[in-house]
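One chain of protein is taken out of this complex; the other chains stay put.
Right after this comes chain A.
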Amino acid sequence: MMSVETEIRFSLNGRPVSLKVPATMKTLAMLRDRLGMTGTKYACGEGECGACTIEIDGKTVNSCLMYAVDCDGREVVTIEGLRTPEGLHPVQQAFVDHGAVQCGFCMPGMIMQSRNLLANNPELTREQAQRGLEGNLCRCTGYTKVLDAVDAVAATNTCGGRANP
C-alpha cells in the first residue's frame, strides 16, 4: 500500500526546505522523523499538552495536529530556531536562570508558547501568562518558575518580535 506523497517547500528556522511527505503525515512526525528536528516533543499527539508547539507564520500551533502538507509555503519555527548566534534566546536564558527547567520535556513547547505570548504582548502580566500557558502541561515544575521566567522577560522587554524574522 503506497501512500501518495506530496512535495512541499517551506522555510524552517529561516532556511528553505523541500521534501515529499505522505498526505496523512503530521507536522510533528515530519519534523522529528523526516528532518531530525527532535527538539519538538511528542507527549500526547492529540493537541492536549502543548509539548509539540511550534510557530507557523508567527502563530503557535500544536504540530501534532497539523498536517505536514499544510506547511507548504509557510514560515516554520521550532525550538531549535530560537537560538541566536550570540547564544540562547532571552526567553530560553530566562528559563535557565529562573530554574524553570527540570526534566525539560515540556520545555520546547512551553518556551515556544511563552516567547510567542511575550512577542505579542510585551507587557504580559502574570495572569495573562498563566492563561496563555494553559495548554502547556508540565508535570515537574508546578509552573511557578516558568511564570517567574516569563515575568522577568516581560519586565525587561527583551523578547523581540517574530521568532525568525
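Descriptive notes on the structure:
One rule holds for everything that comes next: a contact is a pair of C-beta atoms (placed from the backbone, for glycine too) under 8 Å apart; a residue touches a chain by one contact, two chains touch by 3 or more; residues count from 1.
In the analysis below, contacts and distances are computed from a predicted model.
The UniProt record for the undisplayed chain lists the protein name "Molybdopterin-dependent oxidoreductase", from the options "Succinate dehydrogenase / fumarate reductase membrane anchor subunit", "Molybdopterin-dependent oxidoreductase", "Sarcosine oxidase subunit gamma" or "ABC transporter permease".
Contact with the undisplayed chain is limited, among A:Q102, A:N121 or A:T158, to A:Q102. The omitted chain makes contact with just one of the residues A:L19, A:A43 or A:A119: A:A43. Touching residues on chain A toward the chain that is not drawn are 32, 37-46, 48-49, 51, 78-80, 82-83, 88, 92-93, 95-99, 101-108, 111, 129-131, 133-147.
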